[in-house]
Every structure is written in structure tokens, then in C-alpha cells.
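Every protein chain but one is kept in place in this view of the complex.
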Amino acid sequence: MTLNIGVIGTGAIGQDHIRRCSFALSGARVVAVNDINQDQAKKVVSDLGIAAEVYADAHELINAANVDAILVTSWGPSHEEFVLSAIRAGKPVFCEKPLAVTAAGCKNIVDAEMAFGKRLVQVGFMRPYDQGYRALKAAIDGGRIGEPLMIHAAHRNARVGQAYATDMAITDTLIHEINVLGWLLDDHYVSAQVIFPRKTSKALAHLKDPQIVLLETARGTRIDVEVFVNCQYGYDIQCEVVGETGIARLPEPSSVQLRSEAKLSNEILVDWKDRFIAAYDVELQAFIDAVVAGRVGGPSAWDGYTAAVTADACVAAQRSGKVEPIELPERPAFYAPA
Amino acid sequence: MTLNIGVIGTGAIGQDHIRRCSFALSGARVVAVNDINQDQAKKVVSDLGIAAEVYADAHELINAANVDAILVTSWGPSHEEFVLSAIRAGKPVFCEKPLAVTAAGCKNIVDAEMAFGKRLVQVGFMRPYDQGYRALKAAIDGGRIGEPLMIHAAHRNARVGQAYATDMAITDTLIHEINVLGWLLDDHYVSAQVIFPRKTSKALAHLKDPQIVLLETARGTRIDVEVFVNCQYGYDIQCEVVGETGIARLPEPSSVQLRSEAKLSNEILVDWKDRFIAAYDVELQAFIDAVVAGRVGGPSAWDGYTAAVTADACVAAQRSGKVEPIELPERPAFYAPA
Amino acid sequence: MTLNIGVIGTGAIGQDHIRRCSFALSGARVVAVNDINQDQAKKVVSDLGIAAEVYADAHELINAANVDAILVTSWGPSHEEFVLSAIRAGKPVFCEKPLAVTAAGCKNIVDAEMAFGKRLVQVGFMRPYDQGYRALKAAIDGGRIGEPLMIHAAHRNARVGQAYATDMAITDTLIHEINVLGWLLDDHYVSAQVIFPRKTSKALAHLKDPQIVLLETARGTRIDVEVFVNCQYGYDIQCEVVGETGIARLPEPSSVQLRSEAKLSNEILVDWKDRFIAAYDVELQAFIDAVVAGRVGGPSAWDGYTAAVTADACVAAQRSGKVEPIELPERPAFYAPA
Partner (left out) sequence: MTLNIGVIGTGAIGQDHIRRCSFALSGARVVAVNDINQDQAKKVVSDLGIAAEVYADAHELINAANVDAILVTSWGPSHEEFVLSAIRAGKPVFCEKPLAVTAAGCKNIVDAEMAFGKRLVQVGFMRPYDQGYRALKAAIDGGRIGEPLMIHAAHRNARVGQAYATDMAITDTLIHEINVLGWLLDDHYVSAQVIFPRKTSKALAHLKDPQIVLLETARGTRIDVEVFVNCQYGYDIQCEVVGETGIARLPEPSSVQLRSEAKLSNEILVDWKDRFIAAYDVELQAFIDAVVAGRVGGPSAWDGYTAAVTADACVAAQRSGKVEPIELPERPAFYAPA
């Protein structure tokens, strides 16, 4: 059985997912495409040479009889509307992050999905599908380091553009750590604090960079994440989990070791797109396989919602300079992890 | 367009490739299956739940109208016959190693393919599809270490069974290095010597283990490969290329770094099947994509033939204790690398 | 010229320094020894077979005509008295940490030394003499990572005994980081905060372990130090300096890399005494060489004083749970780094 997919939004990430479903993954094909710019949608279909119908209206695409599942890869502020529409149609939907641009919007989706009575939504957090993070979680869950007590993490970009503002260190950058570290620990956050070290001279005037975000989880695990988006040297994701009996560290991306010019060296990636490229394939294949098997798994609407609440507290902590509490309702049994 | 594949041989590797084409790769499906044991073939089709016809006769399968391409994963001694049959049918054929059990058999295939006038055969050497070897080749080809002068390599297994004989260190084990190092250097071998170090007490009485194979290439690059199939500690593939200005080393498989019990450690794989698991997917996807695009690439019948000739010389060197010459006809332009 | 040394205090560290001066270092000999337990002093002299006079009174030793320089390795609370006595005698004095048990006591020494008009005191902070930290400082000072913005550090012990209390995480453990990181950055601290993660089940009831200490320097560099004294796996000192253009990391102690039992591993030290063993030699040789050359260098009374003030603030932060300011007078020109 081949899963028929409809894609809403044909920008960079949309095109990438269409290509993935059409030429790299197994068990799916893209049969319907929509974009606010209809010419763009037509061009993508034509360039990729796929047999997909272009819809002028996203809701029409969602409700099309031959569309089995939806990918939402449109502009962030439109996500909530399309995900809610998919839920109304009772169709599985994979939504790129953010699930919604506000915590309230995410909560609307959670409520709608719970009212529907069955999971339909997978949020596009890809790090839990990265082989390195999975190995790290396996080490923790396998008792290799005892109970986790602390995480030291870093999220570094070589540089960012003019549009990148101080709060985007949370909403665009840290958001991945918020998701993946919660998943890694099977825990959620109860407080956040942000520290601003001496600013790098490489950052633009309006941006505070680097930042250190301190998170506390419900079980008391303490997390420090260095967010440094003008670190110059590369795109570098670090994660070290300190447990009661040992420490586990996220693998560095595999690379050739060179001895050359008085240096023993391995390359560090520069483009963030290369870092989790394999995880995108795994993530979307997991969605396809799950839908074909009659269920939806992976990062849930609840995960999207709690990430949004946590990010809001971090942004508040950026502004207040204080420890900000994070208050979340208890996780409904509906969203219990598998 | 979906490529319709017929598979001859439904043992472990055959089943694995059927599963791969059906549920992991893009653009192909298995429509026909044959095995010398027809019940086995039926069981595999039924267990995997695929819609494939079971053929009693392999040649019939090869010539079936709806079969676009063939995978030969049957018993080694039958490979030559089926590959020649596929060439006669003018159909692309992916043949697991060995291409044929003798150099003469490989040569028959080379001759048949050249007579046909177009490449149809890809041999199942998977290492050139491994991400690590590809990165290593990119480093060499990119001039990062200058002209290669030497390779130090090792192929180690934790242990082997009773059936593993001294010459299998060449024909089953070293054969992968013969292929991949030739590809890495874009060169072929001109002599071989085998040295037997002090034997490990962990090897069975009939087996000489470890062995060191010394290969010389046409351009004078010298290769030493340690083959050690009872090394106890794991499955470990090492490859270090020494060039005029630097050295490049095959990446270790990515793994979590642990600090625990007074050790800073990374896991070493134990099961060889885990080491190149991703490469099998890439290899077969490359075959499918190439066939769909109207050409066949990857390891050629010529590569299969030269590997067989080289292996024969290594086995002769095991027996003679001397430096054995390797004589090969010049590579036909037909088989020039892409 | 051989430097004649008098040693006050013949406990473990005193004996170690006597052995060092007598049998490992160049240019000095121990000619006088004192201990509150005179029998102990006699036994040490006799066991080591050195020709040193045993003094009943430490001040008499300090003032002995043939004693050129003093080592104070007695009980911490007696350090201040003996260092002040040495200053009065105008003799160079190497004092094991702490310089004094209170910041006020340290200040007394600073004042006395400045009144004397010339540096006489070196404090026994040995990490600046460690080859790894020196290489790290050379990398920073050589501009390899640009201006330092953050330091991530860890100080981990396998386990501690009953006597180790929560504030000793500062006064006995963090005190080394307080010294060496200030030296590394050529900067001093302006605030401290302490965070208590989930407590390890391996710590005794009265001890909070692990702790995370956050320090801020005058130039705005932010430091986080994980102090974890029941980490079980070993004695492990980590230090990573994040600069504007790169990151430099303290070398791991050199060790044999093993491939064994499915692991690629390096040993981690367990006993802290092994970690900086070479640094003690370098430190004391530097004191001897400097005194012979007519000057005293290395960690100064000022460094001892500022470490004490900083430690006091960290202990206050442990108790208050707040960010505690660290107020220090400006460094006198007298104590300008070389």
C-alpha cells in the first residue's frame, strides 16, 4: 500500500520533503500540493516531475478524497489553522515546527486532537530521529550512567544574519534542545534562567550573543545550554549527560581523521543542514510507516505545546534576568510516551 | 516509474535485499522470486507479504516480460550462469559477490558484457558505498594528503567458526579490501606477499591466523593489510592512507563516548553485519536509480574479475611464501571509471 | 649555589616536598625541619636519610642563619603565623594552600609583604604549573580562540569520605578552579551563584552533591564549574574555554588507547594525587630557581587573598541561593603579573 500525501507549503523545507517522499523514502507518494503562491507550487511539481495535483486552497487539499495524510510546511503562523483542519478531517498530519506560534495555539491543537480521540499529529522535531541522540538515549535508558543529574549542552552556529534577534536564540535555536533534552530525560521543565556572558564582537549590535540557558526539570536534573550563534568556527551541537555513575556524550559527526600541516584534525560541519540530514529521512519514514500501520507516533502535539510554554518562560527569563517558573498541566494519559 | 525486480536466491542476503527493495528503498518493487528450494521462496514471499510471483526456474524469471532487472543472491557457484543469462536477456543485473567462483568465470562475464556492448552488471561490493570510505576517497581525491604512497589496513573479526579455512582469509575476508582499496586508489595490483605472524592461541588448529598481506599497485603504492579473524575484541575495519603530505584515516563508526568505571570509552561493533548496514541500502538504491536512468554503474564485472585474479595471487602467496606477481590485461575503455 | 630550605610541618605533603627537594629537584637541600610533633619530624629526617636539623620551634627554624627559604606545610590554621614570621625574617616562603584560613588572614599577609617592599611569598597553587593548563593558556594568549567569553569546567572525584561537608566543595575543591581559571583569564571574579542539581544517591546524607558554581569575571566572562565529588567513575578535571573564534580544551592526561572487549578505551585516573603529580615538581623547582635568582614569582599572596574572598562569596551563595557579589580592592601594582 502506498500512502498518498498532500503537502501544504512549497518553500525550501516543503520541496525537500516532497523530494524525500518521492525519491528517497519507501511507501509514499505526493499526490497533492498547495502553496499560497500557486505558481510556485506548479513550478515545484513540474521541476520534480511528479504527478501531483496543485490545489488553490489548502483546506480543499486536506479534504481531497485521495489524500491520506498531510504535511504542513507552510509559513509558521498558518500551521495552527491547517493542523486543526486536518484533525477535523480525521487525517494524520505531519507539521513542521512550530506547531503553532503561541502556546495557546498549540493548546488548541492538543484539545482538538484529544477531542478527536486518537493521535493524528506528529511535530517536525527531528533530533529524536538522529542516530547519535538515539544512541545517547539508549545508553541512558540502558543504565550505563545511572540516573541523569545534569546535562551540559551547546548549540553553536558559525554566524547568523541581520534578521536574527535575541529571542530567536530561544524560539529558533534552543527550541531543539528543549525538545530533545526533554525526550532524552523523559522529563519536563519547571524553571528557566538566562545568563548573558560578555558579548562576542562578531555579533551584530542588536543581538546578545552568546547566551547560557539554565533549565531545571521536574526531577531536579539541571541543564545548561550554551547558545552561541556567531561562534565562527562551525555548526556544532554538543550534549553531555552526567549521571550518578558515569557520563555519556553525544557522538561527534563521523569524519575522516587527517594528519596534515602539524595538525591531527577532523572536520567540523559548517552548514546546519548537513548535521541532521539523515534524521529528516528517518523522521518522515517513521511518520509514513506509522500512518500505514494505522497509528501516529513521534513528537506529539503535547510535545509541541510544552516546548512552546518552555520557550515562553525562557524568553521571559531573557528579559527579567531572573529564574522564571514553568507551569504546565500534568501530561494527559492520552499523550503517554509509547 | 517503479522498477520491477526479480530475485534469484532467497537465503539470508536474498531476503534482506527483498525487504530492502520492498520497504526501505525508493523506486522499486520485487515482482518475481526464485530459489532452488521453491518452498523457501514461497515462504519468503508470504512472510514479507509482498505481491511477487514465485518462479520454479531462474532463467524463466530472468526472461519474464514484467521483470526489468535481476538480483542474483543465490549460491556462489551459480552466479556465473545467472549473470550470463541476464546479459543474454539484455537486463541489468546486480550480482552479490563473488561474481563467479573463478577468475575464468568472471572473465566469461566480462566478455559477454562487452559483446553485448553496454554495461549491465553491478557486483555487490558494498564498501565503496560506505559513507566513511567515500569521505576517505574525497579527502584523497581532493588533494588533502598528496599522492598516496602507502595504505595500512586491518580487517578483524572477533572470531570465526570451524568452516573458516586459511585461504578464506583471502577469498572471504581480504576480498573486500582488494575491492575497496583498488577503488580508493583508482589503481590495480601487481604483486602479493603473505606473512604469517605467530599464531594466536584463540584460532582453531587448522587455521593460520593472523595473516599480513602485502600488496603492490601498478603505481607503486604499497599496502599492508592485517587479517585477523579471531581477534576477540570486536569487528574492526581500519584503513589509513599515507600520502606525500599527510595521512587520512577511515572514520571509526560513530558511537557514544562514555566516562564510566575509570575508562573513557567508545563501543566497538562486534557483529560484522552492523558495520556496513547503511552501505547496503545506498548500494542497492544506487543500482535502482541507475537502472531507472538507463545506465548501470558501481563495481563492474571488470572489478569482479580483477578482484578474483588478485585473490588467486594472494592464495598462491599464502602457499609459496614468496612474492607472487599479479598479471592483468589492460583495463578496456569499456570499463573506464565514470 | 645550593638553596638551604627549612620545612615546617612533616605530614604527608611536607614529607613529599622534603623528598622532592632532596632527591628529585635541582639546586636545593633541606637543612632544617620542624613539626608540632617533634618525634614525627625526627622520624621523617631519619627515614629519608637526610642531614637536616630538627627544630623544636618553628620561629627558631625560620630565623636560623643557615636557612635561606621556608616551606610551610603545617596545619592550615598555623599558616598565617609562620608566613608572617618568614616575612619578618625577610626570607622567601612557599606556603601550601590555604595561605590563611580567612580572607582577613590572607590580607594581613598581603599587607605585611607590601610593607616589606618585595615579594617573598609563593602560595602552593600547583595547577598553573601543570603542562596541560600551560598549553591551554598559551593557546588563549596566542590568540588561537579570540577573546575568551565562557569557560565550562568540571572537577570530579570518584568519592569523598564522611568528613567532607557541603562547603568543602568550595574551600577544598573549587578553590583550585578559582585560582587556575583566574590565572588562565588574567581576570578576577565579581559574582557567584550556586545551583544544586538533583542529588546523587551515592552521596552521604549530609552532603549536597553535585553542585554547579556560576562565576562572573570583571570582563564579563562567564564560568560554570560542575563540582561532583561522588561521581564514581574517576578523578576528572575538565576545562573548556570558549572564545570569540574558537574553543580550546584542557588535554586529557596521556594514556594508552586500548581495543579490548568491544571497547576502544583510555584509562581515567582514579586517585587525584596522580593527576597533577608532575606539576608539584615544576612548581617547587620554579620556587627554588626563582629564589636562587633573587626573586619570588608564581601564585602570590594576592592570589591567595582573592581566592579566599571569592571562596567566601561562593559559600555565601551556597547558603543564600542567590547571586552573591564579590568585592575586591583593585590589584596593587606590587602584585602585577610578570
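Note that the chains are named A, B and C in the order they appear, and that numbering of residues resets to 1 at the start of each chain.
Here, a residue touches a chain if its C-beta (ideal position, glycine included) is under 8 Å from a C-beta of that chain, and two chains touch if they have at least 3 such contacts.
Please read these numbers as outputs of a predicted model, since none were measured by experiment.
Although one chain is omitted from the display, it touches the following shown chains in the full assembly: A, B, C. The chain that is not drawn here is touched, among residues C:I8, C:V44, C:L136 or C:L269, by C:L136. Residue in contact with the omitted chain (choice from C:K42, C:R219 or C:R259): C:R259. Residue C:I145 is the one among C:I8, C:V45, C:I145 or C:A308 that touches the chain not shown. Touching the missing chain, out of B:P210, B:P251 or B:G298, is residue B:P210.
The missing chain lies against chain A, touching residues 232-234, 236, 252, 259-270. Remark: the residues of chain B touching the chain excluded from display are 146-147, 149-150, 152, 195, 197-202, 210, 212, 214, 219-222, 224, 226, 228, 231-233, 242, 244-247. Taking the whole complex into account, chain C touches the unshown chain at residues 22-27, 131-132, 135-136, 138-139, 144-145, 245-261.
In this section, only the chains that are shown with their structure count from here on.
Viewed as a network of touching protein chains, the structure reduces to a complete graph with every chain in contact with every other. Overlaying chain A on chain B by C-alpha atoms takes a rotation of 180 degrees, rounded in steps of 5. By the residue-number overlap criterion, the interface of chain B with chain C counts as same, with over half of its numbers used by both chains. Averaged C-alpha coordinates put the centre of chain A at 45 Å from the centre of chain C. Centres computed as Cα averages put chain A at a distance of 38 Å from chain B.
For this pair, chain B with chain C, the centres built from the Cα atoms lie 59 Å apart.
Annotation for chain C: residues 232-233 touch two or more other chains.
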